[in-house]
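Only a single protein chain was left out; the remaining protein chains are all shown in position.
All chains are identified by letter, namely A, B and C, in their written order; residue positions are counted from 1 within each chain.
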Amino acid sequence: MSSSYSGNIKFTIFGQSHSPAIGVTVEGFPAGFAPDFEELAAFMARRAPGQSELSTPRKEADTPEFVSGLFEGKICGAPLTAIIRNTNARSKDYSELLAKPRPGHADYTANVKYGGAQDYTGGGHFSGRLTAPLCIVGGLCKQLLKKEDISVDARIKEIGGIEDETAMKEAILKAKAQGDSLGGIVECVVSGAPAGLGETMFGGMESRISQLVFGIPAVKGVEFGAGFAAARLRGSENNDPFEMIDGKVVTKTNNCGGILGGITNGMPLVFRVAIKPTPSIAKEQDTVNLLTGENTKLSVVGRHDPCIVPRAVPCIEAAAAITIYDALLEAGKVNA
Amino acid sequence: MSSSYSGNIKFTIFGQSHSPAIGVTVEGFPAGFAPDFEELAAFMARRAPGQSELSTPRKEADTPEFVSGLFEGKICGAPLTAIIRNTNARSKDYSELLAKPRPGHADYTANVKYGGAQDYTGGGHFSGRLTAPLCIVGGLCKQLLKKEDISVDARIKEIGGIEDETAMKEAILKAKAQGDSLGGIVECVVSGAPAGLGETMFGGMESRISQLVFGIPAVKGVEFGAGFAAARLRGSENNDPFEMIDGKVVTKTNNCGGILGGITNGMPLVFRVAIKPTPSIAKEQDTVNLLTGENTKLSVVGRHDPCIVPRAVPCIEAAAAITIYDALLEAGKVNA
Amino acid sequence: MSSSYSGNIKFTIFGQSHSPAIGVTVEGFPAGFAPDFEELAAFMARRAPGQSELSTPRKEADTPEFVSGLFEGKICGAPLTAIIRNTNARSKDYSELLAKPRPGHADYTANVKYGGAQDYTGGGHFSGRLTAPLCIVGGLCKQLLKKEDISVDARIKEIGGIEDETAMKEAILKAKAQGDSLGGIVECVVSGAPAGLGETMFGGMESRISQLVFGIPAVKGVEFGAGFAAARLRGSENNDPFEMIDGKVVTKTNNCGGILGGITNGMPLVFRVAIKPTPSIAKEQDTVNLLTGENTKLSVVGRHDPCIVPRAVPCIEAAAAITIYDALLEAGKVNA
Partner (left out) sequence: MSSSYSGNIKFTIFGQSHSPAIGVTVEGFPAGFAPDFEELAAFMARRAPGQSELSTPRKEADTPEFVSGLFEGKICGAPLTAIIRNTNARSKDYSELLAKPRPGHADYTANVKYGGAQDYTGGGHFSGRLTAPLCIVGGLCKQLLKKEDISVDARIKEIGGIEDETAMKEAILKAKAQGDSLGGIVECVVSGAPAGLGETMFGGMESRISQLVFGIPAVKGVEFGAGFAAARLRGSENNDPFEMIDGKVVTKTNNCGGILGGITNGMPLVFRVAIKPTPSIAKEQDTVNLLTGENTKLSVVGRHDPCIVPRAVPCIEAAAAITIYDALLEAGKVNA
């Protein structure tokens, strides 16, 4: 367990914010599969930084180099490894952070865990940048799911409690101007997944989607279907009645989010993800100096997003797509 | 993946509601550990049925027989297997369910997944009864954690939206009288866990706790610290400022729920779980007849809880205790 | 890792020689599969003790009780757990062994590993008796392979260097009369397995068969095809030339034992296993007293086989059958 996912598809995400490269090694894509690299680039561009005034000005090409696993443009059956070179690094921005952990970041916990040996520059392995390799795997899974007529679409449900898109943008810019940040909620819908996917208990779809989704920095909550609201409904309200339509079993409502007993029921799989506000803020915060043991202040300089939510959307699609593809492999509905 | 958890501690939960027995096989308990079986029995009694008018009248001793892994009352290093015989079975209650799946239950999805071969009596392997073996593992982990001065305590936060205990009980009895059911929210707090537990990304504490918690029937949401509320806070509000107290690094608030970057920060680990209302209700519901393909009605007879939340509390403690013990093993802070 | 196998089929073997029961928990058998329990009993009888003057007089029914995973006689998709009650235990035979480890046995290494907490009676979890649950899994895999026209057959190749069956028996009885024991070599052939099974490198068929075969007590060597003899051949002698017969690719020889690059080539899969002589012998041997730290002598009393080889044959078939079934699952040629 750690930066590896080890289901029927297996991958390990590697790299640090300022290491020579970041990337991923994957096993489980079907031999003969010809990825659409333009489509993948378009998918990855959705999470890339430097796209607008709403996100960090750090610009990177983020074009993966596939150093293994392909032959004549197709998956050849050997492990697929893609690397993305880190360029435009500005590690001096971060020199202060070994001494002064940023509130809300992994600086302190990484220091405890790795005894000071961690790469603290730019958040090291804990940087949101590590979601780029996740999107490589997820983007390719989305392409494989499309062949099975399964779509995975996430959207921003709210930012800072606001659901109106124009108002969201204004709120982000206002927070940015104040040296502050906002969080939000993303909703993801998987359509076209067959009934019968998932395993019992700890192999249920909720367990598996959560394992990946909580691997995305800043995620603090996950709910399926009615989720927390279901806790306030009565059984007669929350249960989804079955009915036959054109000889197909469907449910009249979808409070279960398409999952019963951990297994898909053929209805859309729906879940929502709570994303905390970006911890990196210019506003002065209280922290400690780990070297001197004194209380001190910190104002996080350097480039960061006032709101990570928009860039989290493709990452959450990636997590869902990987889980669904993994479950299809498991069910023998596709072959690796 | 499925009814197995395969971390540093490994176990597989087996059994069906009406099979000869249910139980669990575990690897990872330390040789020489002498379990307190009375304490374990007391812990398991918290989830046992038939305790009050608030829960199902199905009464079972639920006393585990340890058929392997013990020698002279101590863990001997070999896999530990405990079985609980199923008694007082009333499988005729369930004969209708092969044809008519219960809304909100796994009857339909199990039928699709197993092509009709599933044990549909009493929910089979999907029965809440399978949380008893989970409590065996979790109860023993709690005993091991106590040796490390780590406590795991869950409590009912709300039932049907109500936080007052007396009002909760009335609401449950009222729902029961109406042939209906209620859900709720359970909050769990782990105190005394050292900083530095957990791995990166998919091995983070949120990912691991969620994998186990979503394995408990009826769980539809999990949030850590401020959770979904954090999505509506600003970074300056949500970040937990660090401070030094008696030479120890602590945080002034705990919106992160004791987890940063997936790794414990030494503050209490806090999470909440959304539990849906018991799907088994006497009220008539719409369903389908899988044999005839017609729409039909169903009123679930047999014994069931009007509210599963009270019995879920120890199960959630079990899931948390297992994850913490697993992380301690991983960190080499305890030895198997 | 340990008493669990975690491939596409997963199982954990539990129990000690004198614990209440031994058994196994398995995930991965296909829902709807109706095991032939008489055939399984016949298979298990091949390894059962007390069958002839050539094996230990310890007699046990060894009839497994399936406490979970079956419904109306068929695999229902839930984990399968079978237990075999230990009867006819004579643990006083073994009381001396905590102090005096038996040469060639795991008594000493278990004592170091478990710090004295191990169940030392009858070898505890290290007893050859634990191969009975392996035969439950393997016997059922053999039944599943038969449906795919795949057979797994092992035979005694030699005992004490002797290949003639009558001479073998005499040698065993002679060794027994002298309070000594013999080892031997078992050859296993898998016929009918399709080409293309197995994964690359550490997932190759040799790696996987070995992992299971070395899990059988007393196994000290494994070789595939020409094996160690191949090390003395030239490439032109050892390579198996391909030829077309009736439009099918075959090889003229089978020095590779049906495996190239870890993957089956469609020819019979052939391997041999070296089994050491039973370490339990009546002859006096040198050992140490772990309590006093003195050198001492030991003559192993109690019931044991003068030659374990005949009883190892079905265990090796079991290991091979499990691996082949596991690889078929992996290749999507059968569904769990």
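Assume contacts are C-beta pairs under 8 Å (C-beta built on N, C-alpha and C of every residue); 3 or more make two chains touch, one makes a residue touch a chain.
This one's a predicted model, so the numbers in the text were calculated from it and none came from an experiment.
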Subject >> Hidden-chain contact residue, picked from the options C:L70, C:I150, C:C256 or C:I316 >> reply: C:C256
Original post:
Of C:G104, C:P268 or C:G302, which sits in contact with the chain we cannot see?
Top reply: C:G104
Subject >> Contact set of subunit C toward the excluded chain (per top definition) >> reply: 1-5, 7, 13, 101, 103-106, 108-110, 112-113, 125-126, 130, 158, 160-161, 175, 180-185, 195-196, 198-204, 206-208, 210-212, 214-215, 217, 219-228, 230-244, 247, 249, 251-252, 255-257, 259-266, 274-281, 283, 285-288, 290, 293-295, 330
**OP:** Against the chain that's been left off, what residues of subunit B make contact? List them.
**Re:** 77-78, 200, 331-332, 335-336
Subject >> Touching residues on subunit A - with respect to the absent chain >> reply: 2-4, 6, 10, 12-16, 19-23, 25, 27, 31-32, 65-71, 74-81, 83, 110, 113-119, 121, 124-125
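Here is the rule we go by: only the chains that are shown with their structure count from here on.
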Original post:
If you average the Cα atoms of subunit B and of subunit C to get two centres, how far apart are those centres in Å?
Top reply: 37
**OP:** Report, in whole Å, the distance between the mean C-alpha point of subunit A and the mean C-alpha point of subunit C.
**Re:** 44
Subject >> Distance between the centres, which are taken as Cα means, of subunit B and subunit A, whole angstrom >> reply: 26
Original post:
Among the residues of subunit C, which are close enough to touch at least two other chains?
Top reply: 77-78
